[in-house]
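One structure follows; several queries about it will come next.
Shown here: the complex without one of its protein chains, the others still in place.
Chain lettering (A, B and C) follows the sequence in which the chains are written, and residue indices restart at 1 in each chain.
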Amino acid sequence: MRKIINDPVYGFITIDHPLIFSILNHPWFQRLRRIQQMALASFVYPGAVHTRFLHSLGAYHLMSSALSELRAKGVDISPEEELAAKAGILLHDIGHGPFSHALEHVLVEDCSHESISRLIMKRLNEEFNGSLDLTILIFNGQYPKRFLHQLISGQLDVDRMDYLTRDSFFTGVSEGVIGYDRILKMLTVHDGDLMVEEKGIYSIEKFLVARRLMYWQVYLHKTVLSAEQMLVRILMRAKELVMDGRLSPDGSPLYHFLEGPAEIDLDRFCRLDDSDVEGLLKRWTRHEDTVLSTLSSWLIDRRLLKIRLGNLPTPAGPLEETRRTVARNLGIGEREACYFVFDGTATNRTYDDRDEKIRVLFKNGEVRDISQVDNALIHQTLASPVKKFYFCFPRS
Amino acid sequence: MRKIINDPVYGFITIDHPLIFSILNHPWFQRLRRIQQMALASFVYPGAVHTRFLHSLGAYHLMSSALSELRAKGVDISPEEELAAKAGILLHDIGHGPFSHALEHVLVEDCSHESISRLIMKRLNEEFNGSLDLTILIFNGQYPKRFLHQLISGQLDVDRMDYLTRDSFFTGVSEGVIGYDRILKMLTVHDGDLMVEEKGIYSIEKFLVARRLMYWQVYLHKTVLSAEQMLVRILMRAKELVMDGRLSPDGSPLYHFLEGPAEIDLDRFCRLDDSDVEGLLKRWTRHEDTVLSTLSSWLIDRRLLKIRLGNLPTPAGPLEETRRTVARNLGIGEREACYFVFDGTATNRTYDDRDEKIRVLFKNGEVRDISQVDNALIHQTLASPVKKFYFCFPRS
Amino acid sequence: MRKIINDPVYGFITIDHPLIFSILNHPWFQRLRRIQQMALASFVYPGAVHTRFLHSLGAYHLMSSALSELRAKGVDISPEEELAAKAGILLHDIGHGPFSHALEHVLVEDCSHESISRLIMKRLNEEFNGSLDLTILIFNGQYPKRFLHQLISGQLDVDRMDYLTRDSFFTGVSEGVIGYDRILKMLTVHDGDLMVEEKGIYSIEKFLVARRLMYWQVYLHKTVLSAEQMLVRILMRAKELVMDGRLSPDGSPLYHFLEGPAEIDLDRFCRLDDSDVEGLLKRWTRHEDTVLSTLSSWLIDRRLLKIRLGNLPTPAGPLEETRRTVARNLGIGEREACYFVFDGTATNRTYDDRDEKIRVLFKNGEVRDISQVDNALIHQTLASPVKKFYFCFPRS
Partner (left out) sequence: MRKIINDPVYGFITIDHPLIFSILNHPWFQRLRRIQQMALASFVYPGAVHTRFLHSLGAYHLMSSALSELRAKGVDISPEEELAAKAGILLHDIGHGPFSHALEHVLVEDCSHESISRLIMKRLNEEFNGSLDLTILIFNGQYPKRFLHQLISGQLDVDRMDYLTRDSFFTGVSEGVIGYDRILKMLTVHDGDLMVEEKGIYSIEKFLVARRLMYWQVYLHKTVLSAEQMLVRILMRAKELVMDGRLSPDGSPLYHFLEGPAEIDLDRFCRLDDSDVEGLLKRWTRHEDTVLSTLSSWLIDRRLLKIRLGNLPTPAGPLEETRRTVARNLGIGEREACYFVFDGTATNRTYDDRDEKIRVLFKNGEVRDISQVDNALIHQTLASPVKKFYFCFPRS
C-alpha cells in the first residue's frame, strides 16, 4: 500500500500507511481541495491559487523528513509516535473554512480554526475507532515528548516551513524562499524540546527575515488587505440583511452561518468551501441592496477599494468627510457609507518571543534563544509588533 | 502607465499599454481568474490549480518576447501589429467556459470555444471603439503577415509554449519542460510564414516529445479521463431532469445552459465559472435522483469510477453484464446504469501534419517539414493518431 | 560517522560508511576534483566547468536512491551488496585522465578508461584489505544479480542519469533535463535484470530524446569538436617532437606519457590532471616549433579552427588546396599543414540496440524492448548511427 503524489514543490510525496489513506480519502479532507491557501492574495499574485489540501500534504512530507532526520541523530521516536505526528500535521488545518484569514471570526464567531480542527479530529477519531488518540494528545500539547507538538505548532514547525516555501513558490516571490532542507537537517531535540544546532543560526535568521518579508510583501500587501476587508464587510452586510429579513436563504450552506447559530454544526461547516462564498458573491451582485450588490460586484470584478497604508491612524475629519461624499455619490445613508470608507490596523512581529521561542543548542550544551546569540540579527526591536494603519475608500 | 505582475513561471510580466489594461480589467477577462486551466487534472496533480487568467497573461508574455526576438532579426513588425498580436493572444481563451475540456460541447452545443472567443472579441471591439479591428483580422487569419496568426494559433504558437511550460510547472511533471526560451530564439519568418532555424531542430523535436508525454501522462491520464466523463454524465443527467421537469432552476446561471437554448447568450455565458459547476454539484449531492446525487457525491468526494485503458474496445457482453450488476446494486434501471458503466476512446497525435506544419528554414534557404529533415525523430507513424479505449465502472 | 555534502543539483548528498569515506579521501579520488567532466565544452558553455569528482558523488547519490526504491518494491539487496554497488559507482570514473573524451587513446594508447578504472580498483582493493572484492565482481559484470552491474553500466545506469542531469544543469541547456527522480521510481527487477515499469515508457522515451539532444547540441557541438581536435593534434605534435628530441621533459608528469611507455604506470597516471595539460599548453605557446606554439596559443586564447559540419566528406581537392594555402601563410611544410587542416567524423546513436537494451516490464508479465512497444517513439532508424563529417581549417 504505497502511493506517490506529484508535488511541484518537493517532487514526490509518499503515502504508505492505511490511516493516512483514510484521512486523505475522507470527504472532510477532500474538501480542502476547494479551499485556497492564500484566499484573496491571488488578486495580487495570480499564481497563488494553491489549496490547503496541497499545503497539508506538503507539511506532512516535511514532517516525515524531520522525523527521519531526528531519528538518524539518535532521537527515540516509535513507529506509533511517527504515525501520530504525521496524522496530526495532515489534520492541522482541517478546521479552516473558506477565505479563512479574512472570515475566521465572521462565519463562526467565537471559534478559532484550531478549535474546529480539534472538534473534527475528535469526530474522525470516533469514525476511525480511536486510531487518532495519540495524535490528539500530541496536537493538544499533552504528550510528554514536547518536540512532537512543537513540530506541528511552534516557531519552527513544519506548517510554517511548508507555507513559506509553498507560498513563495506559487506567488513567485523568490525572496521568501527558506532553506527548509537545511533547517530540517539542523533540528535536534534536547530535554524533550525541539532545538536548532549552533551551525543552523544563520539559516534560522534567514528564515525569520524571509517570514518578515512575506508578511509585508504578500500576506499584508495593501491590495490584499483591501480585498479582505471588502469581503468581511460584504458578509457583515449580508448578516445584517438576513437579520432584517431582507435576504433569504436559497439553499447555500453558507446561510446557516450568516444566521449566527448558537453552536457550530460540524456537518454543515464541513460542507463549506470557496465556491459557496464565490457563488453568493456572484448572486449578490444583482441584489437590491446597494451596499451588498455594489461591494459584491466590485470584489468579483476586482475593482477594489483604494487603500492607504501608513504609520498613523486616519484623523476623524477626513474619514467623516469621505463618508459623506460616498453616501451622496452612491445614494446611501452615512451609516451604509461605513461599508465603503473605513480604517483599521495590520500588525506583525518578526520574532514573537512571547510565544514558543527558538532555542539554539550550542556544542558545549548551552541553550540560548535565537535573539541572545552573539551578534544576533534578531534583536529586541524585532520582537515588538509593527503596527500599520490602513484607510480604505472607493476610487473616484 | 506600467504595471508589473509576479508570475512564478517567468518572474515578472510587464503590462505597458492602455488597451492591454482595458482588456485585463474587463469583468469578462477577470472571470478567467475563476476558471482553472486544467480543470479536473488537479485530482491527480494537486498543484495544477492555476487559472486561465494566468495562462493568458503568460502567453501574452511569450508573445512579447517572440515579437522582440523577430524584430531583432530584422522582421518588420509595426507598433500597431505588435499591440494587436498581444491583445489577440491575451484574448485567445476568453471564450472558455468552466471545465472547458470536458464541457465544451455539453454546455453550448454547436459552438467551439474559439467561436465564442470570436463573438466576445467582436463585442469588446464595440466597447473599445474599434481598437481590436486589427486583432480580429489577425486572430481570424485574415491578415497578410501570416506569422502573426501562427504565433497565436499554430503548431508553434505561444499558447502551446505557455501551457506546456505552465502545466508542467504546476503539476510538477518536470519532464514536460520545454526550452521555450531557446525555441523563441530559433523562430524566424520566411515568405510571411513562421519557421524555425536549422539549429532549432532538436529543440523542436524535444518540444513535440514533451507534448506527447504531457498528453498521455497528464491530460489523458486515466484518472483524469474518468473524472471528466463523470462530470459530463452528471450534466447530461441534469439536462435530462430539467427536460423532464424533475430539476428546477434555483438562480444558478448554469441552468440557462442546461435548458439548451437556441442561441448563445454572451452576457449569461460570461457569468459562468468553476464555482457555478462546483456549487451545483454540491447541491445535487442531496437531490432525489439517485443517478444525479450519487455521481455528484462521488465526484465531489473524489470517489471516482474505476477506469481501464487499453488498445481494444470493451466487448458488449461484459459491458452489459456490469450494467446489470450496477443497476441491481444501486436500485436503478439499466438505462440509468449507463451513467455509471460506459466506454469510449481517447486520441492524440504526436505531430499533426494535416494541420499547420512545423517548417524548418535551412541556411541554404531550403524549407523542410520537421518530419522530413535528416535523421528525423518525428517520423510518419507519429503523425497518425494513437487511439486508446477506456471502460469505466463503479468500484465494488 | 555521517557527512553531508552540498550539491547544487540534488541538494545534499549523505555519506555514512567508513569504506565510502576511505575512497572519498584517497588522493586518487581527490584527483578527480582537478578533472573537469566536460573538458573543452566550457568553451561553448562557460558554466560547464564541473568536475568528475562531483559527478561521481552525484552518481553515488542516485545509486543510493535507486537501491532504496528497489528495496521498497521487495527486491532483495543485502547491506553488503548495497555498499559494494555504491563503492562501484563512486569509482566508475576513477580511471579517467584529463580531457578524457579527447585524449583517451592519445595519452595511453591501448587502454580505455574502464580498463584503467579496473586496474585502480584492484590496487585500492589491496590497500583496503579486500573490502572491494564484491565491488569488483559487480563492476566486471561477474555477479549473479545482474541489475547491480546494470545500474553502474547499462542503458539506464545512474552514471548516465547523473551526467545528463548535471551537464544540463551546468551548461544551462534546460532541454537536456531528464526526469531522473521519476525514472528511478519506475525501475524494477525481473529475472535478475533491471527493467522499467510499463508506466515509465514515456519517461524513458524522453530520456533518450534528451540524450540525443545533448549529444548534438553539446557534446558534439561543432565548436567543441574543433577545440578537441586541436588538443589532440597538439599532443600528437608534442609526441612527435619528443620522439625527434626537439621537446624535452621539464618535470611535468605528462611527458612520461608523451614518450609512449610500453605499459601504464598507475602511480604516474594518478598524478595527472587538467592543470598538467593547461600548464604545458601555456608553456608550449612559446616553443620554437610553429605548429606546436601556434596551435597552443590559439587553443589557450580560444581562437579556434573554423569547422564545417555536414553529411558528406570533404573532397580531397579543396582539402589539399587549403593545406597548401595554410602552409604558405604560416611558413610551414604541407605535412605540418595537416595539423591545421583536416577532416573527420562524429557519430552518435539515439538508441544503441546492439548494446544492453532497455526492457519494459508490462503488468501482464510480458517483457518488451523500448523500441518494440505500441506506438514507439524509438523506431528502428534511431538505432542506426548518425554520422556527420567535419572539416577544420584556420580562420583567415
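Observations on the model:
Basically, a residue touches a chain if its C-beta (ideal position, glycine included) is under 8 Å from a C-beta of that chain, and two chains touch if they have at least 3 such contacts.
Computed from a predicted structure; not experimentally measured.
Among the displayed chains, contact with the absent chain in the complete complex occurs for A, B, C. Of the candidate positions B:181, B:197, B:240 or B:301, contact with the unshown chain belongs to B:181.
Considering the full assembly, A:350 is the residue among A:155, A:226, A:252 or A:350 that touches the omitted chain. Across the entire complex, the residue among A:19, A:77, A:137 or A:177 in touch with the chain not shown is A:177.
For the chain missing from the display, the contacting residue among A:65, A:217 or A:372 is A:217, taking the whole complex into account. Within the whole complex, the absent chain has one touching residue among C:250, C:321 or C:334, and that is C:250. By the touch definition given at the top, subunit B reaches the unshown chain through residues 2, 4, 11-12, 72, 181-182, 185. Mapped onto subunit A, contacts with the missing chain fall at residues 173-175, 177-179, 181-182, 202-203, 205-206, 209-210, 212-213, 216-217, 311, 350, 374-375, 377, 379, 381-382, 386.
For subunit C, the list of residues touching the undisplayed chain reads 5-9, 11, 25, 27, 30, 33-34, 36, 42, 44-47, 49-51, 53-54, 57, 169-173, 250-253, 271, 273-276, 278-279, 282-283, 300-303.
Keep in mind that, in the parts below, only the chains that are shown with their structure count from here on.
Superposition on CA atoms relates subunit B and subunit C by a rotation of 180 degrees, given as a multiple of 5. Chain pair with the most C-beta contact pairs: A-B.
For the pair subunit A and subunit B, the distance between C-alpha centroids works out to 32 Å. The mean-CA centres of subunit A and subunit C are about 50 angstrom from one another, to the nearest whole unit.
In subunit B, the residues that reach two or more other chains under the touch definition are 173.
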